[in-house]
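For reference, the structure I am asking about is given below.
As you look at this complex, bear in mind that one protein chain is not there, while each of the others sits in place.
Per-chain numbering from 1; labels A, B and C assigned in written order.
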Amino acid sequence: MRIGIFVCYCGSNIGATVDVEKVAQEVLKFPGVVFSQTNLYTCSEPGQNQIKKAIKEHNLTRVIVASCSPRVHNNTFMRAVESAGLNPYLFEMANIREQDSWIHDNREKATQKAIELIRMTVSKVYKNRELYPKYFDLNKNVLVIGGGIAGIQAALDIADGGKKVIMVEKESSIGGRMAQLDKTFPTIDCSACILSPKMVDVGIHENIELLTLSEIVNVEGSIGNFKITIKKKPRYIDLKNCTACGECEKVCPVSYTSIFEAGLARKKAISKMFTQAVPSAYFINNKGKAPCRSSCPADVPAQGYIALIREKKYLEALKLHREENPFPSICSRVCTHPCEISCTRSLVDESISIMNLKRFIADYELKLGEIPLPEMKEKKFKKVAIIGSGPAGLTASYYLSKEGYDVKVFEAFQEAGGMLRFGIPEYRLPSKILNLEIDLIKRMGVEIKTNSEIKNSNEIWKLKEKDGFDAVFLATGANKNVSIQLDGENLRSVISGVDFLRDVKLLKIKKVDGTVAVIGGGNAAIDSSRTALRLGAKEVNIFYRRSLEEMPAMKEEIKDALEEGIKINYLTAPVAINGQDGKVTELILIKNKLGELDSSGRKKPVPVKGSEYKFPVNLVILAIGQEPDTNYLTTGDRTFEVLKNKSIKLDKKNILLVNKDGIFAGGDLVTGPATVTDAIAHGKLAAKVINKYLEGNSLDDIEAEIIKEEGSKIRLEPEEVFTKEALDSFEKISRIFIEKEPVNKRINNFNEVVHSISEERAIKEAQRCLNCSICSECHECIKVCEANAINYNQKEEIITKEVGAIVVATGTDIFNTDVYEEYGGKELKDVISAIQYERLMCASGPTGGHIKRLSDNKEPKKIVFLSCVGSRDKSKGMSYCSAACCMYLAKQAILTKEHIPDSISYIFYTDIRSPGKDYDEFVMRAKEYGTQYIRGKVSKIYKKDGKLIVKGVDTLISEPVEIDADLVVLAPAMIPAKNSKQLAEILNITTGTFGFYTESHPKLRPVETNTSGIYLAGACQSPKDIPESVAQGSATASKILALMSKDKLLTDPIVAKVDQVRCIGCNKCLFVCPFNAIEEVNLINKKIVKVIESVCKGCGLCEATCPIDAISLNGFTDEMILEELEAFSIF
Amino acid sequence: MNFINEGSKSLNVKNKKEDVKIVAFLCNWCSYAGADAAGTSRLRQPEDIRIIRVPCSGRINPLFILKAFNLGADGVLVSGCHPNDCHYSEGNFYARRRLEVIKEFLPFIGIDKRRFSYQWVSASEAQKWQKVVINFVKIIKEING
Amino acid sequence: MVNILENKLKEKISSLIEELEIIIGYSESKAPLKINPVFIKTKEEIDRLIFNNLCVNNLATYSYYLSADTKGKIGIILKPCDVKSIIQLISEELLIKNKIKTIVIGCNGIIDYKKINKAVNYQKIISAKLDENNITVNTIDKSFNFKLKDFFAQKCYVCNIYDNPPYYDEFIENDLKLNLEKKKEYEDIEEFEKSGLEKIYKFWEEEFNNCIRCYACRNICPLEVCRDKCIAQLDEPHWQSHKINSSEGKFFQLIRIFHLAGRCTECGECERVCPANIELLKLMKKVNQIILKLFDYRPGLILDMKPPLLTFKNVEQNIKDEELI
Partner (left out) sequence: MEKLIYIKKESLKNFLEKISKDYDVYLPIQNKKNGIINFDSINILNENYIMNLKEKTRQSLKFLFFPPYESLFEFEYKKDIKNPEVTEIALSKPGNSNLREKVIFGIKPCDVRGIDYLDLVFNSGNNKDPYYLNKRENTIIISIGCSIVYPDCFCTSIGGSPFNFGNANIGLLDIGSDLIVTKLDESEKIKKFIADYKDFFEKKDMDDETENKINEIVLQSNKTCSTNWKKINPENITAKMESTFKEDALWQEITKKCISCAACTYVCPTCVCFNIADEQKDKKGERYRCWDFCTNYYYTLEASGHNPREKIYQRYRNKINCKYNYFIKRNKNLYCVGCGRCIDVCPVGMDIREIVSSIISF
């Protein structure tokens, strides 16, 4: 090792305090040092030449310069050393100026210290190794996150530079905050006029790919090679086709509060964000499936037909209904309406009476005559057999027939309808109604063959193999009684609920005498009781083993039954049925109490010992449950497997497949006894699956598709639709009252009990709907769109892109001024935010550019502006200055005067900050316009006689001020965008105290972040105005273009490196690395780590963490530091 | 049991009793720059401190501190960027934990914990650095008696 | 009573042995007061397994290296306190959870044989007999009878997991419960600290005079998976000299301590194996006490929590910046 040391006088900077010559002599004593020299100015040209010369003449292998701080001249000397042919990393500096001569006076001690500092440097330089930078390829695409003015500017500049740009914007249009503004300072030119040409440029630029409604979900990799994952939400509009004609908007029945208009206007569910939006296309705001819809087994878009009812489009409403469920009339009477249970409105007051709204449109149609046929597709000349004409079978037949299949339904009984017909009493579902809807199916061409029972499995296979049916759908329901396992069950006058109801329908039972006991608590029990009552029973008693709470029957039905005089005995169960001469005489009952929860989640009834009692009775109806009758499946030669609970075993549950040969099953046969709507849902699913199956898709594909579709549905929960505040803000309106047949008039006949509602009340009820998902999927827009641009099938997409650099331009949000209760909070309508005022002034805004008070639409004459609401206020807001407020308030004051010449504006300010070109002149102009600037804060705003009294103090004259204003405008602080923290985590960039992104250096590297390859533009870095944002956008662009002008990237060799032999793969370095620069790799079956050199920043945290020194930081290895310490310790 | 170890005597021989040896580990971005700034402002400091420049306070292995004491240092000083201001965003957070553990531990092996201190000095805090140095050296001299 | 437990253990192992490639357990040793770790693979070997108050070894020590050398699953018989080492290893991703089957036995305390050695004035013990409450030890010319409760390991007196291990795959309950008068955690540390800096310095100097740098403390430690690559024996970087003397012995322990800070589960193996009888656990406990105070963290209790020195908080509640100005 041949070390050369150059000791610098630095003029007199060092020489005055340190005996430089002595130092140069002393250091020669150190082992390895072969040369030393003093220079007056080592950093000067001659000084550097001396180093080069000495390297060559003395064949130096290490060089040390003892002079100023390495922060000053390290690079200078490294270059000099390199030009002399020595690796620059074999050079070190000893700081004998800043850390010695400049801070000490004692010449002797300072000289000694200089020698010791050099000794430490010598020991370090022993361990220096040659280092070389590395090269790697870089991707020349750029990602710009955020489509505000800063992002737009950056994207355009980069795209103009010939690089591909991917711009990701989370809204439906780019434009950002600037698009919301009316005019811009200090030139008062129209914001839209200067912005929209740039927006259009972005839209049409061949190098820019615009992804709206998109968000970044993941970023991997590093400078030059980032891999971006983007989540793109569906627009439901084909950008290619949409001409932005606006026809759809006219028919859309739903509107919501526009955020773009700062809450001052409402927009349609299908709309453009604003007139000049880019892409110039409409957008359907569909948040997902509203709770009413997502809770409906049949996926009926309740919000959709309610919206159409509101618009008096009753037949359209029915058509929409039938797209998902062909039986609106039936369902409006018998459905268990989970939609109403989950209705978000119930969080405000009461749920919407959805079922009665449906009843209204169904009845409306019936009044018009026969149900119109749906649009039928062309015949496909394929046959489907459906076994069972219950709701599942009928639904399947409806949709399959609509698809163009020849459908034949086999029904065992003499009439179609299944449980709808034989399980539900006439007073709930009149046969007339049922017949009308079955009729529709028949009119569609479905053949329903009654009295033709399928008796065994052979017959099923025969349909498939002999009779030429391409698919078979088994929907035979669950109509077999479950035995109660009691003595006397077989007595005469003991009948099951199912049999009883069916026999009544078939007119086999026409009269009931005496006392009737009904066992059970389900709808069948209630139906049987009320039917028995109507047939003349003297007294009807229901015995239910649990309490009212656990009773599965619908609550309205229970209420109706009680009204009709039926007695319900809770917590009572039969233990025996006694009879005489084969005829029932009495029930022995026992009292129960409730115990622990059982497997069904209900409390288990526990008999109370010794509580048995007798109950004399003439007829016992056992309505304790049904199960599928699977006899026909298990007999014959090629039988079907049946599960323990008597339901059929499916091969693929998700697509109702029984057998790969095209046999499907659905409804109660699969689920066990369930609701009508569940059966309809199965029928619909079966039709969909059978259609796909008959189109030739593989069963696996179909299953995958169905699962994917199910998984991609966004289901809204009632609690998550609105914030608590929003819920509170809705006016409370109670639900419509439903009229029913009076009790005395109904208990002796089978007239329908529930009445239809009037049109007027229906509309009123429909108006209560909160439009949870915004777009109600009513499909009206599809009808009017001539460009065929609407596509409800669009799904959320996950897109991956590869880029070399990223621009973050996510802008700011606006501080919520509600915390300033003294300014009225939400109470005072005429205290508005500056952005609202901006919209009020804007010609394309909600008032067409007329400034009006929100409370009374009057033109304000006295307007007070408050600056620093949330800015420069540590107690309630942020301590920083929001930078643009002083200027835009001046602008708004000037514009106010132009809009309302006889108005007067007051501006309360903390300090006027106008440090920009023409800015102060602009403020002066505002003053010339008569704007009253008052230095001070406002302490209170309250309403008095229609005026807003603004109380404050003018701190310049120390006097209280009180202004009776018409309108108060608050200038809220700019705060980091809502999700900026999450994005920072994804990008692995840092945020400062307030959450704005941190630049690499506040002065010298203003648009770079500490993560190489990620750059900042605009207000996401700190609050700023338009000119500054644009300047930053361009600055970022130039940085990126500079980066992209290289073909290869160079890494700094001061990075960590792993000793692969020593590494044991404990991953501790990986846990702590702030830059994710360490990755796991396998080396000959050994798990170790590797440094990604392009990502490593050289902090050395890994080396301090590694327990075995297997990872070390070039230039600052443990070896070097230990050597320095050893050298330090020599006294 | 070491009766037969005839190894060389310690190589460390102090010049004078009043001389103290203090080593300081400074992060390159804040504290080293702060110390430079103190130099630039000619802020006078005692001569007893030797600075070792490291990229980040997170680079400091706690064992360096123990090693320094083992090698006979009278005091060890660490200084880095203020929390939240780390050039590498997180390094000083890790350092803070590790250094605090060391500080708490020192008395358990019989070393006065005042002999070790870690400080946050930014590039602009030249005067703070000066005060830190002056006071630290004073404390060490007090302990040494 | 002991037999019931051992039978339970053997039964459990028989039911598990099929799925496990190897099982680490305890077996009899010829040496008095000691047991032998045993590695069994077949049903026939199950009878060698024992479990009693002398099963002091923390078998988790073998888990890391053995799991690297075996393809299948490893069963380890552990005391509830030993499980902490396994948890720590898993939480640091040094062990794969489903490669290890932890068979934990409820513990009623383990004997610290160094305490017994002391009680017999360090005379060589040539035989010992253990029953439920007492232990009889014989030296060459004397017989001693001791109550077990006075000779449990230090950690037993602060143990609160002896019958509810923080993690296990199989748990074998022990009908005998640890029934000791609880001591205050870190009581001994606080007491020691009171002696003052100078005495403390002297104490360690003398203790480490005995150190021969055999590295048994390091190699027995279940968490020191870096034992073969230890920086203490490295020339470059030269963290410490190879010399065998007090100051190097001490520095070696300091290296260990800071590699184990926030990780050590205080199993006490290092102190147990030290042939020079150095009170190593004291140092570990001190660091753990600091870690607990500063970060409210106890190693070896939570599966998915990184050791405190491998993570941070922006605001540290318990760390106050020192004012030097």
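By our rule, a residue touches a chain if its C-beta (ideal position, glycine included) is under 8 Å from a C-beta of that chain, and two chains touch if they have at least 3 such contacts.
Predicted, not measured: the structure shown is a model, and the values here were computed from it.
Touching the missing chain, out of A:V7, A:V20, A:V33 or A:V409, is residue A:V33.
Residue-wise, the contact with the chain that is not shown comes from C:Y215, picked out of C:F144, C:F192 or C:Y215. The residue touching the chain not shown here, chosen from C:K8, C:K34 or C:K101, is C:K34. Although one chain is not displayed, its contacts with subunit A can still be listed: residues 25-26, 28-31, 33-36, 119, 123, 1061-1062, 1126-1127, 1129-1130. Listed by residue number, the positions of subunit C touching the unshown chain are 29-32, 34-39, 57, 61-62, 117-118, 121-124, 126, 140, 210, 212-216, 218-220, 227-229, 233, 235, 238, 241-245, 269, 272-273, 275-277.
Rule of thumb we're sticking to: only the chains that are shown with their structure count from here on.
Put simply, the C-alpha centre of subunit A and that of subunit B have 51 angstrom between them.
Centres computed as Cα averages put subunit A at a distance of 49 Å from subunit C. Shown for subunit A are the residues that touch two or more other chains, namely 1072, 1105, 1118, 1122. Each of residues 62, 67, 84, 90, 94, 98 in subunit B touches at least two other chains. Only residues 92-94, 225-226, 229-231, 234, 236-239, 259, 306, 310-311 of subunit C touch subunit A when the two sit together in their complex.
Those residues of subunit C that touch subunit B in the complex are listed here as 193, 197-204, 209-210, 239-240, 243, 245-247, 250-251, 254-255, 257-258, 261-262, 283, 286-287, 290-291, 293-295, 308-310, 312-314, 316, 319, 321-322, 324-325.
Only residues 1062, 1064, 1066-1068, 1071-1072, 1105, 1107-1110, 1117-1119, 1122 of subunit A touch subunit C when the two sit together in their complex.
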